[in-house]
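With one protein chain removed, the remaining protein chains of the complex are shown where they sit.
Letters A, B, C, D, E, F and G mark the chains in the order given here, with residues in each chain numbered from 1 onward.
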Amino acid sequence: MKEIRIHGRGGQGVVTAAELLAIAAHADGKYAQAIPSFGSERMGAPVQAFVRISEEKILMRTHVYNPDFLIVQDATLIGAYDIFSGLKDGGYVLINSEKKPEEIKIEGNRFRVATVPATRIALEILQRPIPNTILIGAFAGLTGVVTLEGVKESIRHRFSGEIARKNEEAAEYAYKLVKGGQ
Amino acid sequence: MKEIRIHGRGGQGVVTAAELLAIAAHADGKYAQAIPSFGSERMGAPVQAFVRISEEKILMRTHVYNPDFLIVQDATLIGAYDIFSGLKDGGYVLINSEKKPEEIKIEGNRFRVATVPATRIALEILQRPIPNTILIGAFAGLTGVVTLEGVKESIRHRFSGEIARKNEEAAEYAYKLVKGGQ
Amino acid sequence: MYQIGVSQPYNNNLFAPGHTACAGCGQSLAARLVLNALGPNVIVANATGCLEVFSSNFPQSSWEVPWIHSLFENTPAVASGIEAALKALGREDEAIVVAQGGDGGFADIGFGALSGAIERGHNILFIVYDNEAYMNTGVQRSGLTPFDASTTTSPAGGCSFGNPTDKKPVAQIVAAHGAPYVAVTSVGYYRDLERKVQKAAGIKGPKFLQIHVPCPLGWGHDTSLTIKIARLAVQTGLYPLFEMENGEITSVVKITPKPRPVEDYLKPQARFRHLFKPGAEEELKKIQAIADENIRRYKLYEG
Amino acid sequence: MYQIGVSQPYNNNLFAPGHTACAGCGQSLAARLVLNALGPNVIVANATGCLEVFSSNFPQSSWEVPWIHSLFENTPAVASGIEAALKALGREDEAIVVAQGGDGGFADIGFGALSGAIERGHNILFIVYDNEAYMNTGVQRSGLTPFDASTTTSPAGGCSFGNPTDKKPVAQIVAAHGAPYVAVTSVGYYRDLERKVQKAAGIKGPKFLQIHVPCPLGWGHDTSLTIKIARLAVQTGLYPLFEMENGEITSVVKITPKPRPVEDYLKPQARFRHLFKPGAEEELKKIQAIADENIRRYKLYEG
Amino acid sequence: MDQVRKTVVLEGSRGVAEAVRLCRPNVIAAYPITPQTHIVENLSQMVADGLLKAENIRVESEHSAASAVLGASAAGARAYTATTSQGFLLMLEVLYNMAGLRLPVVLTAVNRGISAPLTIHNDIQDSLAARDTGFVQLYAEDNQEALDMHIQAFKIAEDHRVLLPVLIGMDGFILTHSFEPVSLPTQEEVDEFLPPYKPVFYLTPKAPLTMGTKTDPEFYTEARYMLHKAQQNARQVIVEVAQEFKEKFGRFSGDLIDTYLTEDAEIIFVSMGSLVSNLRAIAQELRQEGKKVGVLKIRAFRPFPFEEIVRAISGAKIVIVMEKDISLGATGVLAQEIRAAFYGKANVPRLSGFVVGLGGRDVTRETVLKGLRLAQESDHLCTFLDLNPELLEEV
Amino acid sequence: MDQVRKTVVLEGSRGVAEAVRLCRPNVIAAYPITPQTHIVENLSQMVADGLLKAENIRVESEHSAASAVLGASAAGARAYTATTSQGFLLMLEVLYNMAGLRLPVVLTAVNRGISAPLTIHNDIQDSLAARDTGFVQLYAEDNQEALDMHIQAFKIAEDHRVLLPVLIGMDGFILTHSFEPVSLPTQEEVDEFLPPYKPVFYLTPKAPLTMGTKTDPEFYTEARYMLHKAQQNARQVIVEVAQEFKEKFGRFSGDLIDTYLTEDAEIIFVSMGSLVSNLRAIAQELRQEGKKVGVLKIRAFRPFPFEEIVRAISGAKIVIVMEKDISLGATGVLAQEIRAAFYGKANVPRLSGFVVGLGGRDVTRETVLKGLRLAQESDHLCTFLDLNPELLEEV
Amino acid sequence: MKITLGGVAAPGSSRLNKTGGWRVFYPEFLHIRCTDCGLCQKLCPEGCIFKADKKNFYADLEYCKGCGICAEECPVHDIEMRPEVR
Partner (left out) sequence: MKITLGGVAAPGSSRLNKTGGWRVFYPEFLHIRCTDCGLCQKLCPEGCIFKADKKNFYADLEYCKGCGICAEECPVHDIEMRPEVR
């Protein structure tokens, strides 16, 4: 079972990202679960969501405390909150940032860090600063936990028409970007 | 323990009669309990109340099913409702009526019946058709279960001023009437 | 379908006798007049209160029409559900939906539900039987209890002349919601009552009727005076009868030949008895002022 | 007495930062303006809703004044108890009692309690922060949601242009209760707001303030436009600002230089986005008609 | 009039009103509902006559009655309300809130059945619906106890170890409307017993604070635990207050439970409220017939007296729970809690649970004796006594 | 879109909304409250888009939501509502009434803690407050079960042997807001399984009748007894419907209880709702460590499955009840009822009751293992797990 | 009689409850001055005044509670309340 934790801020589509990941995994033939951690948080306040992906039915419904993967939709969270808490040694961290991974300061050197300028890509391709499909695409490319096809299917399932098409494009772009970059 | 059931109609002061009896017994140094049987009855509808009088503390709080005494504030109830239900053989029935006891039709001949024209007396002495203090006075005279002094004290306790005085007078009148009549 | 008895109405009334209202109850009379004016194609939701209690004591019922009682405070919401069900099931034309209750049930505890139902615009006829207190529970003060009336929770006493506030202007409040039809009538004016009931029934949307119904028990007047007292309330100016359509007053029942002093109305009622003891003169003046203000405001009399 | 921290107000505000309202929240701004206008000698009872949730997350509070939250629907009743307690304990002069909440909390679910408290005549200042929907729970329709606004429970859709009813005229309804002072103001007009708050505070008895507070999240406008949007609501005639004293309108905020078309107000807001798609032209006309009627009725502009 | 203590025949409701008056509440808010009305009417008359200096808020509903006393208590006042049945249910959300806010309001829960079908008559389905709220729940057997309990209730509620609202269950009509002799304490005595309410905190601009916060998962559990603990503390406080009351007024009005002839009893009836009184009378009778019968009264239903109950009845052969309530689809509530109290205990008596007296059906000698007979034959999970077979369809 | 049955990843709330849509309710009335909102919002969108032909009454409160569906059901409509927490409590008076009137409304009781202090997070204190109302209560473990239960619920409620409202408990956020794959039935399948509602009686001028009468003491007891009996009938009906559902949809969604690895288990966890899912996962793990652990799920809390529970767990050495609720001043509600169920039984296992997960505190593997350890050491009447000692004052 | 589901009752069945026993006075219809106005029938709270014929009204004493409204309201005083003798 793979466990993923997504960090972002209210209004950035953190829950949708988790949902998309779960749908993608399902499309790939796996079992998946997405759990948002809700408070009464409003636009701008930090939020989290959890995803579990497994070959078998998932029974555990707690939050994810020891994720294998971290997706950080908003780099300003780093430092302000302890977002790396519980991340497994050697775990992946995918960050929405213009910076290079080396420029991101994380205590200890226990994680594999990747960055993707998702907001910029979103503004370019989608004309809106919603980075989630791009991050999911990058996540697929980076980790292989879900496939690009799964991601694209999840986007088609969740959105429709022109918006779906553009998001597919954006996800694929990010997928290729990280593939190329590795 | 003596058990009394009072029958009347909503608006005729049945509950007050029961209360007065209990206060009178208490004034006589006995223990007493008065229990109204309430429904959503309105003016005119038949109502009942129960009184228990004893030398000792009374624990039983049910309705009275086998009374020793019956006080009937409204003779029109006779026949229309089974008001004699459960009355002990040889039990006393005191009826507010202009008629003579013999004129009252009661099946079987198992009870001791007395009548008193309480409404008329009430109209005369109190200028209001509320028969209850008169019946209580008569009850005292007839049965000795409470004393006249007790009855008068209960009236003073419950009413005040001119109204109390007149009701005392009315009760005493009825007390003497039945004493004389026996 | 579960069949529980069929019957022919008694004396052509849709509200049957055998109910246990007090003798001379204005509300029982008004309920019969209302139903007869509406006819059998109604569904009635009724709040807890005298009307409900004296008409539906299991296994008996005085209602010849489909009728439901749920609780005290939720009748307009229950009626909303009934109205919606008829719509959803394509049965809108089957019945006029009526929600009715006392002043307490509609103007106090159920006012939130009433306000909500009116705001949503349901096609319901709301009827308040205004006997100016919580009678079913033994004459406690309601928002519609008039100024200085003695009730068991606003009793006259050493430091009190009775109810310290005047009647909540519930018809005006409902009109302010934007209800298309609002009317105040009285059991003392049965033709006015019947006309307003029928007019209301013909209007789509939420409509509201307030009916003044004297209560011999709670007001302490002779049972035979129910109609007289109701008329005196109007003739003194203490209970203006009017219609409001889309927020505007469109008719009033005029006082003729001229307004009676409020004492004529107050005196026969035990709830105002304390106002006729020495020291209450000022209070009577305040009540007269209320009547005068009504006469002015509703133009009940131009003398 | 249980002491839990003492603090000097931040920047002379009686409503502290660190609250978790969305950026640009009109309600958080209004709450601060209200408190600063009232000063520290108040006791506030607050209904459940955004304002409560973003200001009182244990162990933190943004309130520098004594403040209580009990439930969603009972705030006017809680305030009634507070007011009575102050009276009974001889502490009337200690504080102005304020009962506040959202449009949902006061005009819908808590309206029964509000109506009751006003009817009883308590000396309380009632404040409704009108953001025109249930925002705290995610933008559901309330009785104060405007006509055709898309909310999550009155969404635009294949068979729907959004909310089918217009705003419940709650200020008018409260005025019809006989409340001595009723006013509508807006966070877009802070001087008007401050004046009305202070005027209300000086009046004895129940007084009622309704404040228009744009909600960038629920209305879908840019966070920086909160004040602009609030002004446009007034300048189009869709949100008349007025005062009513003893039931009569005593002042209105006039539109200058002249009314703006409703589109100016609607367009920047996502909740009206569907009205700018083909096929919705009639709907825009209906909204313009609402504005025109307001202008006429309240004499907002004599052009 | 309060100078000398006296014994007078009073209606139960009047007795309660006198007790409340003697406790000097600052704020009263109640909404009329049969059979609670006489209490509130008596209090209203006292206020109208200047005998009680209190604000009497004539609220528009029970929801607002509860909310108003909540607000009053939060502002530092001693506050009182009373209700029953439908009104009680309408208050429930507020009652949970009041307990959670730790406001020591006293509430008379006149006991009446609940709708549908509508009944105005007695049973205790109503106040049992509040058994999870955090309210301390005491049930009165007779009018003297009801009167005494009210005076004790304020003291228990306001004890800083408790700080919870207290409800007093009092059987509708059976107690509220019946007349019997009660001893009325004097104002002086009550003032000595019950000093003015000293809140730990309250709403005042002199020391602003925020009440009624929202909690995230990190805090909520502890807040609930504190409530549960306050309930545990109440066990001790109820006993102490009972003792102190006895010292002051010369009457022991009982603490968590009360036992009657249980010591050597083979059969023990268990109940709450006025039914206990009937059971005492019947036990007396049966004793005279030589039957070893006793009665256990549950006086405090919350906090629930687990240990006390087990101690009191585990010596019996048969325990018979008679109760005027039913958790539909399960069993009587009292029977359920008593059964649970015995879990894992050594000497477990046979136990039968009977539902009686719903909606005002009189619980007579015959009812009780029928229960006794049935319980001797076999154990009953939850049997309704006195059902009228003629009324029942075979469904 | 409903032509072929399909498995899709859906938010729990959406799954419920789809299930409700497939049941073709005529009237929906619900008031928004977190975390029930998404269900109602989805239904509103379906109505706005013409996918669901129903009247959607946007009531002004939960009290009115319950009252409106009551009225709709009385008029012969299939009616649905949903709520949680404060809203649920505000409905309570109406819920008693609805059951008493025998109206087969279906209600989704999203589960959330109750105030004070305010929490929007999950536990099941709310719907347990309705355990006496007469409602049938089912609790869902996962989103598939929640979806299936709704389809079954209408059938159970409307069965003429039952005619009671049914509530489905569904953990707030944990289920309502989580996404997982569910199989969506087709409209055709559901139509076959669930025919249109045929009321025994309803409000219509075609056959006038009087609903909601007042009863005197001669009748009330029998009316309540009929309700209790309908609850007993529901035992059978729930099982039948589960069977029929399986035949139609190929999925057994469970009846009164469900057991997991209990057969030879020495230790059995008991719980309700989504926590059961966690317990299964932990039991699996512990089994792998060779520990004989099983899980009992209470699916139907009303009617309460006394016999089924005793049968399922009396073979165990230790029973551990884990529950997200507390009857303040007593114990956890589930533990109490389970203890009571064993009264007088022969093989009584050791039993501990733990209160966990209040107000959204996550019930983790560690929480459960701590409970296991404690229960092995000694029996716990009612112990809160995961208390943060730093937060607790010594009071 | 069986208890019904939810306590449903039959329409108009309160007719079984004869409230005539409540009466202390009964209305005597004099049949002298009657103008056939129908007011008595309209205003009887029990709805128990019948019209047998033109100008011939009578009260059904099975239900009449003796309130006296008919007598009070009859414009021509053609109804009188008399004490009930039973």
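Assume contacts are C-beta pairs under 8 Å (C-beta built on N, C-alpha and C of every residue); 3 or more make two chains touch, one makes a residue touch a chain.
The model shown is predicted, which means the values in this text are computed figures rather than measured ones.
Novice: I'd like to know which visible chains would be in contact with the absent chain if the whole complex were considered.
Specialist: A, D, E, F
Novice: Write down which of D:S55, D:Q210 or D:Q269 is the residue touching the left-out chain.
Specialist: Of all options in D:S55, D:Q210 or D:Q269, contact with the hidden chain holds for D:S55.
Novice: Quickly run down the residues of chain A that touch the omitted chain.
Specialist: Residues of chain A in touch with the missing chain: 9, 44-46, 75-77, 80-81.
Novice: What is the set of chain E residues that contact the non-displayed chain in the whole complex?
Specialist: Per the touch rule, chain E residues meeting the hidden chain are 100-103, 163, 200-201, 208-213, 215, 219, 222-223, 226.
Novice: Name every residue on chain D in touch with the hidden partner chain.
Specialist: Looking at chain D, the ones touching the missing chain are residues 2, 4-7, 9-11, 13, 15-26, 28-29, 32-33, 55-65, 190, 216, 222-228.
We adopt the following convention: only the chains that are shown with their structure count from here on.
Novice: Using the touch definition from the top, list the chains contacting both chain E and chain F.
Specialist: Chains touching both chain E and chain F: C, D, G.
Novice: In terms of C-beta pairs in contact, which of C-E and E-G ranks higher?
Specialist: C-E
Novice: If I average the CA coordinates per chain, which chain comes out farthest from chain D?
Specialist: Farthest by centroid: B.
Novice: What whole-number Å value describes the gap between the mean CA coordinates of chain B and chain F?
Specialist: 56
Novice: Taking the mean of the CA coordinates per chain, how far is chain C from chain D in Å?
Specialist: Using C-alpha averages as centres, the distance is 34 Å.
Novice: In angstrom, rounded to a whole number, how far apart do the mean CA points of chain D and chain E lie?
Specialist: Chain centroid spacing, chain D to chain E, equals 42 Å.
Novice: So which bits of chain A are touching at least two other chains?
Specialist: Expected reply: 39-40.
Novice: Tell me, which residues of chain D touch at least two other chains?
Specialist: 53, 57-58, 69-71, 73, 108-109, 111-113, 115-116, 119-120, 136, 143
Novice: Each pair of chains that touch: what are they?
Specialist: Applying the touch rule to all chain pairs gives A-D, A-F, B-C, B-E, B-G, C-D, C-E, C-F, C-G, D-E, D-F, E-F, E-G, F-G.
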